[in-house]
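Removed: one protein chain of the complex. Kept in place: all other protein chains.
Note that the chains are named A, B and C in the order they appear, and that numbering of residues resets to 1 at the start of each chain.
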Amino acid sequence: MSLGITLVSHVPEIANGLPKLLDQVAGDVSITTAGGTDDGRIGTSMEKIMNAFSENGADEILAFYDLGSAKMNLEMAIEMSDKKVHLYDTAFIEGAYTAASLIQAGVGLDEIETQLKPLTIKN
Amino acid sequence: MSLGITLVSHVPEIANGLPKLLDQVAGDVSITTAGGTDDGRIGTSMEKIMNAFSENGADEILAFYDLGSAKMNLEMAIEMSDKKVHLYDTAFIEGAYTAASLIQAGVGLDEIETQLKPLTIKN
Amino acid sequence: MALTVDTLTSWMNDFAGKIEANAQYLSDLDTPIGDGDHGFNMKRGMTAVQEKLQTKPTDLQNGFKTIAMALISTVGGASGPLYGTAFLEMAKKTSSTDDLGELLDAALKGIEMRGGAKPGDKTMVDVWNALVPEVKNGTLTQEKIDAAVEASKDMIAKKGRASYLGERSKGHIDPGSQSSGYLFQSLLETEGLL
Partner (left out) sequence: MALTVDTLTSWMNDFAGKIEANAQYLSDLDTPIGDGDHGFNMKRGMTAVQEKLQTKPTDLQNGFKTIAMALISTVGGASGPLYGTAFLEMAKKTSSTDDLGELLDAALKGIEMRGGAKPGDKTMVDVWNALVPEVKNGTLTQEKIDAAVEASKDMIAKKGRASYLGERSKGHIDPGSQSSGYLFQSLLETEGLL
C-alpha cells in the first residue's frame, strides 16, 4: 500500500513551489497540491483539494495545510472523498518535508506519525 | 523603532508567495525575501539574504527560514550585517504569519517572542 | 415556524441584500483582526446563492443543498466551509423536520463541529449560540441580535485568524458574528418565518 502527500496552501505559488523542495528528497512519492481559491485568489478550495486527492497516485494520503481555514476545506473534502486521507496539524513545510523524506525511505505510517508528532503546532 | 520581516526559503516560489499571505494581514509591515540560490536553484544564498536585510524598510528585522541550511546562511548574513536581526526557529509559515499579524497590530518584540515560542520546532 | 422552499428563498434573498449593502463594513471589521475580506467573501457567496435560487428548488432539502454548495465553492475563506456546513446540516435535518428552530439547531452543531470553536471564542458560534434558543422560544428581537453581535467585541479570539492576535483581538466586533447577525435579522424581516 503506497503513501502520497497532498499540500493545501492559501497561496498558489506556495502550493506550486513546495513540491520542488520535496521532490529533491522524495522523487518517487506522489505529491499533489491545492493552492488558492477556484478563481486564483488567496484562500482555499474544497474542489481543488478533492482534485488533489484524486490526482494523487497513492492509495493513502498524508495531508498538510498552512492556515486554519484550509483545514476546514480539507476536512470537508475528506468527508466527500473515497480515499483514505490522514490530516496533520503540523508545521506546514517542515511536516510535509519530514513525511516526504520518510515515505521515500520506505518508512511505515506509524513511524512517520511518531516523527510528525513533535511538529504539531495547530489545533 | 519599527519591526520588519525577512523570509528565507530554499524555493524562490515560496519566498515570493508567502508575502502575499502576510500582506493580507500586515499591509504596513516591511517584508523582504531571499529565495533560492544566486542562480535560481533550490537552496539559499547569503548574498540574497544580505540584500533582503538591507532592502527591508524597518530598523529591526525578524527572520524566518524553512530548512536548516538556510539558517546557516542566515547566521552568516547576520554576522556581516549592521542591522539588528532576530532569528527564529519556528515553523516557517506559521511563525512568519504570527509575527506579521502582531507587528501590524503594534505589539512589541517581547510579546511577539512570547507568542512565537510555542511555534518553535527546530534547533 | 415551518420552513418552505418559498420562505427559504425569501430569507436568502433578504440576507443577500444585507450582505451586499454591508460588504464594505464587514470587510472593514475583518481588517484590524483578520485579512479584510469577510464582506467580499460573503458577497461573492450570496450572489452565487441568489443566482442558483432563481431556479426554484424541487424541495426544501434541495434548496439547502444548493445554498450550501454555492457557498462552499465560491467564498474561499473560513466562512465558506462554516456557513456551507450550516446549510448542509440543515439539508440533512429536513429528512426529519421542517421546523426552523430544529433546523437552526442542526446548523449550529455543524458550525461547531466544522470549526471546533466553543462559545466565548469570538466567532460566529457565539451569535448562533445566543440566538438559536431565541428563535425556538419565539423571542428573537432586533435588540437581542444587536446585543449578541456586540458581545463579540470584548472577547479574546481563540479560533480563526483573529486568534493570532491574542489579547489584541479585544475591542473589535468579530466580522463573522456580524454577518451571522444579518442572517438572523433576515429571519425577523421575512414574512411567515417566525
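What we mean here is this: a residue touches a chain if its C-beta (ideal position, glycine included) is under 8 Å from a C-beta of that chain, and two chains touch if they have at least 3 such contacts.
Given the structure is predicted, the values throughout are model-derived calculations rather than measurements.
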Missing chain: touched chains present in the view: A, B
Option from B:8, B:46, B:63 or B:107 whose C-beta touches the chain left out: B:46
Among A:85, A:102 or A:121, the residue in touch with the chain that has been omitted: A:102
Option touching the unshown chain, where A:30, A:81 or A:115 are the choices: A:115
Hidden partner interface residues of chain B, rising order: 37-38, 41-47, 67-69, 72-73, 75-76, 123
On chain A, residues whose C-beta touches the chain left out of the figure: 24-25, 97-98, 101-102, 105-107, 115
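Following the convention adopted for this analysis, only the chains that are shown with their structure count from here on.
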Arrangement of touching chains [line / ring / star / complete / other]: complete
From chain B, the most remote chain by mean C-alpha position: C
Maximum inter-chain contact count - chain pair: A-B
Rounded Å distance, chain A centre to chain C centre (Cα mean): 29
Mean-CA-position distance for chain C and chain B (Å): 37
CA centroid of chain A to CA centroid of chain B, Å: 24
Of all residues in chain C, the ones touching two or more other chains: 35, 161
Residue list for chain B, restricted to those that touch at least two other chains: 24, 97
